[in-house]
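Showing subunit A:
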Amino acid sequence: MLEVRNLSFSYERPVLNDVSFSLGSGELLAVLGPNGSGKSTLLKLIAGIETPGAGVVSMEGRDVSSLSRREAARAIGYVAQESIVRFPLSVLEFVLQGRFAHGRLLGFESEEDERETIRALELTETVEFAERKITELSGGERQRVMIARAIASRPRLLVLDEPVANLDIAHQVKVFQLVKSLVADEAMTAVVVTHELNLAAEFASLAMLLKQGSLVAFASTAEVMHEDLLRSVFEAELHVDRNPITGAPRITPLIQSAPISARS
Partner candidate 1 sequence: MARARLTPRRMVIMLGTLLVVLIVLLLAACTIGSEHIPLADVARTVGAKLFGSQNEVSRENSIIILAIRLPRVLLAIVVGAALSSAGAAYQALLRNPLADPYILGVSTGAAVGAITATLVVGSSPLIRPAAGFSGALVTIAVVYALGEGRRGSISERLVLAGVIVNALLSSVVIFMVTAAAGTRQRSVLSWLIGDLGAEWTLIPFVAVLVGIGIAVIYANARSLNLMMTGEEEASALGVEVRRAKIAVYLAASLITGAAVAVSGVIGFVGLIIPHAVRLAGGSDNRLVIPASALAGGAFLLISDTVARTIIAPRELHIGVITAFIGAPFFIVLLRRTT
Partner candidate 2 sequence: MYPVPRKPTAQSSVGRRLSSRSKAFTLFAICATVTLVNCSPGLQTQGTVTVVDEIGRTIRVPVHPKRIVSLAPSVTEMLFALGLNDRIVGVTSYCDYPPEATEKERVGDTLRPGVERIIGLRSDLVVASTSSQVEQFVYRLEQAGVPVYASNPRSVDDVLESLIKLGGITGREGRAKELTREFRSRLDTVARQIDAADRPRVLFLLGVGPLITIGRHTFIDDIINRAGGESVTKDLETDYPQYSFESAVASRPEVIFLQSGDTDLPNRLKQTPAGVSGRVYHLDDALLLRPGPRVIDGVEKMAACLHPQLFPESVGNNR
């Protein structure tokens, strides 16, 4: 469904270097890697917000950069890392914006738009906020609302950039569960950039490791969450074993604390 071939991109210096992979439908792909490895940029290229320097991103056989923004928006949902809204929009208004690509430029939202919006709110369990101002929501609530907006247009591909970065553990789990259910129940495919290695291990079916713009690994989560691989990519002392309850890979950092010399 999604195919990335020889994708390269640079701002002033190279960010992505010859990345290639393909993704079928019904998968939840976790994109992992240290800071500055090009993960966010990869997502933007997939969503079509940026155009590749070289290479192609194709969605269901069509080159994303050749699509109009509206066509791309109907097929691909994008959730940014953080959204600062200074205007008191209601949650309903905010999520309704997700239907933009389906409407006329000068028109009002149709009944279908309203139905789909409410459905998106229901799926993300945010219906109760519909009339509140988006500026009043907490981090976790706002994140779910942003996902609602991204799925309001029923995209086949959902792309999320660090969706749980500022959330507490309960909300982190909730958001991942939401994405997983969307993949399973709504036949979506999801690509998630995250730093939460353990949550990625629990929820993702596929994982990708990026380091300094190059693709280091792309395989099932179990295969990618390999201790030597992770250590070399993250350049950290990591220990990988199995979660005794869920059976998923469990990643723990090993902290070597230096002995505190006693003062005499």
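In this section, contacts are C-beta pairs under 8 Å (C-beta built on N, C-alpha and C of every residue); 3 or more make two chains touch, one makes a residue touch a chain; residues count from 1.
Basis for inclusion: all candidates are chains of the complex that A comes from, given by their letters.
Because the structure is predicted, anything quoted here is derived from the model rather than measured.
> In the complex, what candidate makes contact with subunit A, out of 1 or 2?
For subunit A, the touching partner among the candidates is 1.
> Under the definition above, what is the set of subunit A residues touching candidate 1 in their complex?
Contacts found on subunit A: 11, 44, 47-49, 69-70, 72-74, 76-78, 80, 83-94, 96-98, 100-101, 103, 105-106, 108-109, 130-131, 149-150, 153.
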